[in-house]
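Of the protein chains in this complex, all but one are displayed in their positions.
Now for chain A:
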Amino acid sequence: MYVAQLTLPERRAALALACLVAGLGLTMAVLGRDDLLGTHGALVIACGVVVAIVVMRGFYAPSPSPERLSSYYDDPTRAGIVFAMIWAIVAMAVGDWVAWLLVSPDLTFDAAWSSFGRLRPVHTSGVIFGFGGNALIATSFYVVQRTSRARLPDQVSPWFVLLGFNLFCILAASGYLMGITQSKEYAEPEWYADIWLVIVWVAYFGLYLRTLARRKEPHIYVSNWYYLAFILVVAVLHIVNNLAVPVSLGHAKSYSAFAGVQDAMTEWWYGHNAVAFFLTSGFLGMMYYFMPKRAGRPIFSYRLSIISFWGITFMYMWAGSHHLHYTALPQWVQTLGMTFSLMLLVPSWASATNALLTLNGAWHKVRDDATLRFMMTAAVFYGLTTFEGSFMAIRPVNSLSHYTDWTIGHVHAGALGWVALITFGSLYSIVPSLWGKRAMYSPRLVEVHYWLAIAGTLVYVISMWNSGIVQGLMWRTYNDSGTLAYSFVDSLVAMHPYYVMRAVGGLLFLIGTVVGAYNIWRTMRTPALAEIGDFAEAPARAAPTLAAAE
């Protein structure tokens, strides 16, 4: 049905691109026939062929009516939301699985693919890129059109970006299971997947700029600054950190262009800014649009938005070295990382404050509307997590927290409490109108999801705080003889109850996600509204706010 919206030249372009991708896959399969690269080649062929078939089946459908140009192009957003929810369920399930694996390490059934080292990146990449990335792409298309009062410039490039990005995610996740990895945290995919992502990302950047260039608003809305920062900086980070030389064009394996401590520093410059620009900047973009929209309140302060935007953008860049305190990294680099991390707290809290004060005058809605409450809670967690992050960046604090579960707790306060909650809030606020429905299938289930998510996050984070601090203290406690009081295994034994608790917390969160996905799916399937009433987010189709193209 999506193909019918494409014009004939667009269908031709889509078909050509799909064939091109299949051709690339064929090249990989031939060059890498003696290597795992060949397996990935076959996978790429399959993806290209599937898309080609879908396009071909709709190829001779009647041309779309020119009316489409007077409304926003939301098909890729719809597909992106579906992808995001699929990735969320899969990747969170894998996350809970590895949590149980830490409780009882024998759960691997003696297979290589099910070992912790292979499953963990499936979880991390799956939630960050699969769930978070798809949600960001989907909402960014939605937001940029509405805040620019301009339709996406064409109907092929958004699909290229969305499907290309998902191809990258599939290559990543399937590669880990086969043992393909660069061994760089959050940058595990190998060189060919990395190159593909560069192409996709440049197309994304271009698409975003082209849409902004068509805008009919005199000013560019805050959300778009954040989305743009996310797209641009992630491109830079990704390219630099993944500079590598493949063993040969027929091998999946490559070697980093950096060595030793430079490699570590590049990796954490990347890693921390991935947190900054992927997991913060992009989702702030989401928040700045969906929160005021849902609350029906103006942004508390335009000036505060500016200060926090530039503060975050400038200061995050320096903070990565706090991941390498007390290592071979020269101390002066650690000093810079620590001090900038501390200064970073101010713009971070300014953003959180700006969000929460925006709700002034709408707190009764927060009480009644779980969707808005998702977003409010996300802002609170954003504030808590950034405070914790700056705190943990202080060297003496870090000497306790580093390498412990406290870090894991911190990450999940951000990932579950901030990233996932703001995403669910945003999705709940646009899913009904995107599918032409008055409201979500079941507001009660949104409420259930909210409480499951909150309970899961709190159980998770609190158990990891405890675990991390106990662990950190055990590692540094001396006995009267002046030797360490506890062995490493002692600390593992002490972790066990917390690991059980964490896995339960994760399970609660996962169940919430499944409930959410079910609710979204039922919303999509309820009969469409003939007439759209007066509710907050009127569908673009029914209410063409878009002035005729120039």
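As a convention for this text, a residue touches a chain if its C-beta (ideal position, glycine included) is under 8 Å from a C-beta of that chain, and two chains touch if they have at least 3 such contacts; residues count from 1.
Simple rule for what comes next: contacts and distances are computed from a predicted model.
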| item | value |
| --- | --- |
| Absent chain [UniProt protein name; select from "Putative ABC transport system permease protein", "Cell division protein FtsX", "Carbohydrate ABC transporter ATP-binding protein (CUT1 family)" or "Cbb3-type cytochrome c oxidase subunit"] | "Cbb3-type cytochrome c oxidase subunit" |
| Residue among A:Thr7, A:Ser71, A:Ser174 or A:Ser301 that touches the chain left out of view | A:Ser301 |
| Absent chain, residues of chain A that touch it | 146-147, 149, 217-219, 221-222, 289, 292-293, 297-305, 307, 311, 326, 330-332, 334-336, 338-340, 342-343, 345-346, 349-350, 353, 360-361, 478-490, 545 |
